[in-house]
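Take this structure, written in structure tokens, and hold onto it; I'll ask about it next.
Excluded from the complex is one protein chain; the other protein chains are retained at their positions.
Letters are used for the chains, namely A and B, taken in the order the chains are written, and counting of residues starts over at 1 for each.
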Amino acid sequence: MNHLITLDDLHDFDQLLKAMQTIQKNPLAHEQLGRHKTLGILFFNPSLRTRISTQKAAQNLGMQCMVMNFNNEGWGLEFEDDVIMNGTTSEHIKEAAGVLSQYFDVLAVRAFASLSDKAKDQAETVLRGFARHSTIPIINLESATAHPLQALADGLTITEFKKTARPKVVLSWAPHPKALPQAVANSFVRLMQRMDTDFVIAQPEGYELDSQLTKNMKVVYSQQEAFDGADFIYTKNWSSFSHYGQVLRTDDAWKITSEKMKMTNNAYFMHCLPVRRNVVVDQAVLESPQSLVLNQARNRIYTAQAVLKSILDEA
Amino acid sequence: MNHLITLDDLHDFDQLLKAMQTIQKNPLAHEQLGRHKTLGILFFNPSLRTRISTQKAAQNLGMQCMVMNFNNEGWGLEFEDDVIMNGTTSEHIKEAAGVLSQYFDVLAVRAFASLSDKAKDQAETVLRGFARHSTIPIINLESATAHPLQALADGLTITEFKKTARPKVVLSWAPHPKALPQAVANSFVRLMQRMDTDFVIAQPEGYELDSQLTKNMKVVYSQQEAFDGADFIYTKNWSSFSHYGQVLRTDDAWKITSEKMKMTNNAYFMHCLPVRRNVVVDQAVLESPQSLVLNQARNRIYTAQAVLKSILDEA
Partner (left out) sequence: MNHLITLDDLHDFDQLLKAMQTIQKNPLAHEQLGRHKTLGILFFNPSLRTRISTQKAAQNLGMQCMVMNFNNEGWGLEFEDDVIMNGTTSEHIKEAAGVLSQYFDVLAVRAFASLSDKAKDQAETVLRGFARHSTIPIINLESATAHPLQALADGLTITEFKKTARPKVVLSWAPHPKALPQAVANSFVRLMQRMDTDFVIAQPEGYELDSQLTKNMKVVYSQQEAFDGADFIYTKNWSSFSHYGQVLRTDDAWKITSEKMKMTNNAYFMHCLPVRRNVVVDQAVLESPQSLVLNQARNRIYTAQAVLKSILDEA
């Protein structure tokens, strides 16, 4: 693996899935592997699970970690080529990435979608900028359009809990008062393209994901249709892709409820967290025995660790 | 020990005091004890001594540490049950505490009093929320009503410097331009309930501490009366408890001066820091040989270390 920006960068998904399962059973089996290696973690946005689980993964491998919150502790970075930098940015990504490549062995970066500039978000300006100008592997900790480590943890969780070889998995949109990125949903779709499942996406009109990504995927406009016989309900809000970054509705018709879960094949409930209780999903669902949200969060450690181990093994 | 929210959570104060004394003499005696264990430290408020001494304590025990400043690096947490989360909070304490319990072995949290909502402060919403929903031990790094690690360091310092079996100890209010919490004073009162001293609280009218806490304690309204024959003067400002969170006076009649210290039995001066020079106390007192403020700060390491060691020993 060179960089991990989206799941498309993974050469062998099945091998990585096996590695995650092995690590999950014995997380400290390779605690000397990362000796003398340093992981840099740059946040351009807030983080809880990703912040801690990524550090934990590095620590389990014996790597050193340095965390930097770029907005508070650094300055504006310039990502455009050939620009006269007399505005608000103080350093070009070419220098920043070049310098950090000398200090770190691996660099993990979080930079959310703006949700205002679709072209810039789609171009993955920040993550692609780091990838292009770094001489070390870049790991995506959620970018404008993708959150591959979350998807990998979700894949590990589904593998862990599935009761049939080919479970029915639903990705269901749910309401939220604020405009959220499509990154988690996008990466979950990419995950499903790698796993053998009966997969269906359910969302209201206007909330269709990028059609380039979902072509050949089953898409429905009814939770009732999607939930029927489902083994896993993966829920997430995202803002509109066609009306880019807009919140088109905030009513609770698409909220996940216990009643809706009864339409499924006693499905497991999944969400990447953070989740707004009783807005996205009723707390009864979240606290039910079928809820896997804590398992997903725990698996974030092993997923990040498998990716880091794969990088260290190749180095 | 399960959680340490207030000193009331300590089963055996005398044993912990002995452990602190042992650690003080040889802080690196157990540097392998915390191997493969991780301490999470969450700050909802600024910190200097607590921030560094707690990390140092963990380090002395060979624990890994991860520090997160929640307000800057995270998002709003919801502590109310059964709420529809369509406002400013993005994650419920149930999920946050559940997730962090999987990443850390021990979790230390600082969350100051609001000083505006007495009921919420008295309920210790944040610390009790973490304690209730975590499956790992929670350590209070100063909450709305208590600062137990400070009190333990103060107890160690008094034990170290006392010249008689039962010293006279004064907790004296002093002026301050800003409204400060009662947490440090409360925990010092609880400490005195555990130690054999001649203890007296001195404060002006309107600044009485929670009467539930101070019942059966000696309270006077005159520094002159309190300081007479005192061996330790512990000074701290706090805002009014009855007129909750209000600053009732800012004159310097209750400031600690060299003249007032002369009324004592050559008493030691104590303050938890940070302290405003020449407002709370004259700098001559602070810089006198009788000042123990640096000793108190140093003992913060050994106190935190004794608490962590006690948790690791039980695990």
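Assume a contact is a pair of C-beta atoms (placed from the backbone, for glycine too) under 8 Å apart; a residue touches a chain by one contact, two chains touch by 3 or more.
In this text the structure is predicted, and so the values were computed from the model without any measurement.
One of B:Gln55, B:Ser172 or B:Gln203 touches the chain omitted from the figure, and that residue is B:Gln55. Of A:His92, A:His147, A:Lys260 or A:Arg298, it is A:His92 that touches the chain left out of the display. Within the whole complex, the absent chain has one touching residue among B:Val275, B:Leu292 or B:Leu308, and that is B:Val275. From the options B:Ala29, B:Ile84, B:Leu248 or B:Leu294, the residue with contact to the chain not on display is B:Leu294.
Touch with the chain that is not drawn comes from one residue among A:Gly74, A:Pro177 or A:Pro204, which is A:Gly74. Subunit B meets the missing chain through residues 28, 43, 46-49, 51-53, 55-56, 59, 69, 72, 177, 250, 273-279, 283, 286-287, 293-294, 297-298, 301.
The chain not shown here touches subunit A at positions 36, 38, 40, 64, 66, 68, 72-75, 78, 82-86, 89-92, 94-96, 98-100, 102-104.
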